[in-house]
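For this depiction, one protein chain was excluded, whereas all remaining protein chains were kept in their positions.
Note that the chains are named A and B in the order they appear, and that numbering of residues resets to 1 at the start of each chain.
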Amino acid sequence: MQNTDGNEAVIPGAPATQEILTQELLHDSLQTGSRMRKALLISGVLSILGFVGLFMHFASGTSDHTTWNFYAVIYFYVFSVTMGIPMAGIGLRMARAQWRRPTSRSAELFAIAGPINLIFFIPILLVAPPIEGRNSLWMDWALAPWFPDIIMMVLLVVTGLAFLYVSLLPDLASVRDHGTGRAQSIAATLSRDWNGTKSQWSLHKSALGILGAFYITAYAMTHLVLASDFAMTLVPGWKDPIFPAFHAVTGIQMGAALLIITMYLLRRLGGLGRYFELEQFWGYSRLLLALSLFYFYFWWCAFVLFWYARLPHEQMVIALFISGDYSEASIFTRPQFLMFLGAIGFSFILPFLLLMWNILRRSIVAPTIVGVIVLIGGFFDRMRLYANSWSIDQVGGHGLHHLPEVNAPTIPDLFVLIGMVSSILFLYLLVSRVVGFVSLWETRQALLLRFVKPWGVGHASVVIKPE
Amino acid sequence: MQDRPTLTPTQINDELLWPVFSFRKRHAVAFIPPMILLMGGVAAVTILIYQGLWVTGLQRPAFWGFFIVNFVFWIGVSHAGTMISAILRLTQAEWKRPITRAAEVMTIFSLVTSLLHPVIHAGRPWRIIYWLIPYDFSRGIWPDVRSPLVWDPIAITTYLTGSILFVFTALIPDFALIRDQSTGLRKKIYGRLALGWRGTPRQWKLQGIFGLLMSALILPVFVSVHSIVSWDFAVSVVPAWHVTVYAPYFVIGAVHSGVSMVLTLMALMRWIFKLENYIWEDHFDAVGRLLIVIATLWLFFFFLDFAYSFYTREEQELAVMERRLFEWPFNAITVIMVFTSYVIPIPLWLSRRVRRNIPLMFWTSILVNIGMWLERYFLIIPAIERKNELTFLWSNYVPSLIESLVVLASFGMVGFLLLLFAKVVPLVPAWEAKEGVIFREDVQFGEVTLPGIIKETEEENVW
Partner (left out) sequence: MSDVKWGMVVDVDKCSGCQACVIACMAENNIPINLDRDYTENRSIAWIRIERYWEGEYPDVKARFLPVLCQHCGNAPCEPVCPVYATFHNDQGMNIQVYNRCVGTRYCANNCPYHARYFNYRRPTWPETYNNYLNPDVTVRDRGIMEKCSFCVQRINAATRIAKREGNEDAIAGLQTACAQACPTDALVFGNLNNANSEVSQLYDDERSYVLQESIGTQPNIRYLKKIDEHAAEKAHAH
């Protein structure tokens, strides 16, 4: 039995103590430098571009959904990436991995992307064709698909924000008690009467558990209805129950990739190297490797069935999403195949070939590069799924009769992409001005739960498991 | 927190090794139920092979029945081993210690049991037993690798080989322990098995590295085995089988079924071999929490399969769902399945008090396995009873006594092999138990004492 105040790390030169945490995470992180101000300004201005793009799109009409195909690509890309990041955070929290503690805040903060996704979801609802005459999960329900889909999206966004709020609560209280200026007054309003009593912490833990479980459920169900209503329903003859799971898991994969990149940027630009260390990158790179393998697994599950059974309508689905038109002489006239090559190459082949080496997993730069690669692959993947399915104007029928012409992306689409990304970045940076990028209460707990002691002729670390 | 006894190495040796050195009444009596079931099965299989498949309930178009359902079930149960030993080893979960070996050998024995089923269900078992080996035996032809029935034995034997290697290397320190405690013939045999183990730091390090490597390498096998078995059904053109979600659905169902079987095993082991000092309420608690996650994932995939059955509203698929939901006996089977696989166990397991109550955990884990067996029946049989548009041939499958005896015997076989294994080696790894004692460190936090685990440290940074 050992008595510990949880303050000292026995090895000399050990980096973190409670005092250092308070200084860096409470006082220093709330200082807004000029670089941060510039970033806020630029991202704020570019956010407006998103709405400009949206208006331009509406101006050219909402009746033909085939001209909105790249809007769907961009929306579902941003949606998948940003809503998947909190999943990675919640999953690791449930698995009781201690190394995730410094990274949880940066993951959970992406829940503020929810309202942005909700705003840009409205056009999807307005433009997508009705389910009449098509296969759909909703049978002939008159209110579908817009009613259940908007409910699911709202549930997901609200649950994410609620989870974020509960997770922020102890730190908001710290800022209320020790912070200054605008941040302090905002924190005071938001943190209510949090005083860190035993019952409050106990309730806090249960709330995080329940809200985390709700978020996971809402995430899975939202991906189910969205992927089904806005991709599968549009393709006659495509019945693929694993597609929602594929959609959800690739979302988490892209989310993990963006999270690694965020960690790297916070480390380099934010001076938070103490918190985003090798152990964190190593952990997330293993997660990214596993998720990249899952990309392949879920894709293969669908492909092997369609390929093996040789049913004509499923052969058309392969042609639409994977191979393109076989009768074309050159692969460069088969856009579907090129998109698929990009998707599987950047989402699976390259990440797998790179991350299978331990030396690359256990580094900081390599997982970041693989994160960029995965984000590129994710874009190709959403492109092959949505650009193609939204180009189809055939309604109903046993199978797709012919491959559609895919409309090219337009300037409004580009504006929407820039706008969505900038507005999410803007909100992200804005919230960090109140609570910082690294969670103070999580890292305080981490210091309490792990320390180093002499062991035999060397040292060993003791990890305390509260359950 | 929990009252954990501090065990000395001598105490560990005595309490874990007694089944190897003596054959007490508890152990002997435990053999009786599985042997009865096994003998029933042997009789049934003898009749089956001698008389032919007409003694089963199989007909047209239900050409596959109880044997295939049971085959899939036992492949499913075999996934527990990898889940517990490989995945928990990779995530460094401390609570895996007493159950890794039992889970891993249960994997091996369920794989062996399941491998017997494709043999006995074939029309000519005496041919199939060697015609799937990739050697042309001067017939001039090789097995057809396009067939999922060839992918199956490849995957299963790979998994079996990997599991055997895994279990064997984890057994070496215990073989050495028994070698050092015995004399005569036993010493010789265990000496050979121990491969010269001396317990030097280098040997321990190599053993640890092998365990980690094997855990990582066996993960893709673990995912692919049951996926490949599911593709027996999914790559066919039978409408209600040709469903893309089958692979992960089967895998997660396998983990659910297998880990619940491990729960059953833990409770039985604890009772028969008096392992109260090694298998604690904490372990049941931890396995229960893992199962809540797994079962909920299973429910998600079940929901996916269910929801999309109505997606195309094609008549034959709707006919299959109608049979599954409304016709006897499937209406009862569906309800029982959902209740026993999820609705009864999971809400119970949400309560910490229930998770730490061993009899309750035992009975709920049995419920889960009843449900999961019925789930395989639910998935496989109605689809071929209502196969395609030519309704003239739709019919109902009624299993026969022979098939039921074989199914019961499979449980007897796994039980029998496990009890036999317990006679040869300790079911709880002695070296894991000793490591658990050494690496435990309780830390005082004010009025509370929390358990801590000692780990190797390499990095300077400590989070």
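The working rule: contacts are C-beta pairs under 8 Å (C-beta built on N, C-alpha and C of every residue); 3 or more make two chains touch, one makes a residue touch a chain.
For clarity, every value in this text was computed on a predicted model and none was experimentally measured.
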**Message:** Considering the complete complex, identify which of A:97, A:311 or A:452 is in touch with the unshown chain.
**Reply:** A:311
**Message:** So one chain is hidden, and I want to know which residue out of B:93, B:150, B:307 or B:437 touches that hidden chain in the complete assembly.
**Reply:** B:150
**Prompt:** Which is it among B:53, B:267 or B:286 that touches the chain not included here?
**Reply:** B:53
**Asked** Of B:28, B:237, B:332 or B:401, which sits in contact with the chain we cannot see?
**Response** B:237
**Asked** In the complete complex, which positions of chain B touch the hidden chain?
**Response** 52-54, 58-61, 63-64, 118, 121-124, 127-128, 131-132, 141, 143-144, 146-150, 232, 235-238, 384, 387-393, 395
**Asked** In the whole complex, what residues of chain A lie against the chain that is missing from view?
**Response** 308-313, 315, 398-399
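In the analysis below, only the chains that are shown with their structure count from here on.
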**Prompt:** From the C-alpha centre of chain A to that of chain B, how far is it in Å?
**Reply:** 34
**Asked** Which of the residues in chain B end up touching chain A in this complex?
**Response** 91, 94, 220, 223, 227, 231, 234-237, 242-248, 293, 300-301, 304-305, 307-308, 310-313, 441-445, 449-457, 459-463
**Message:** Which residues of chain A touch chain B once you look at their complex with the stated criterion?
**Reply:** 1-4, 6, 9, 11, 13-16, 94-95, 97-99, 101-102, 135-137, 139, 220, 224, 239-245, 274, 277-280, 293, 297-298, 301-302, 304-306, 308-309, 311, 443, 446-448, 450-452, 455, 459-466
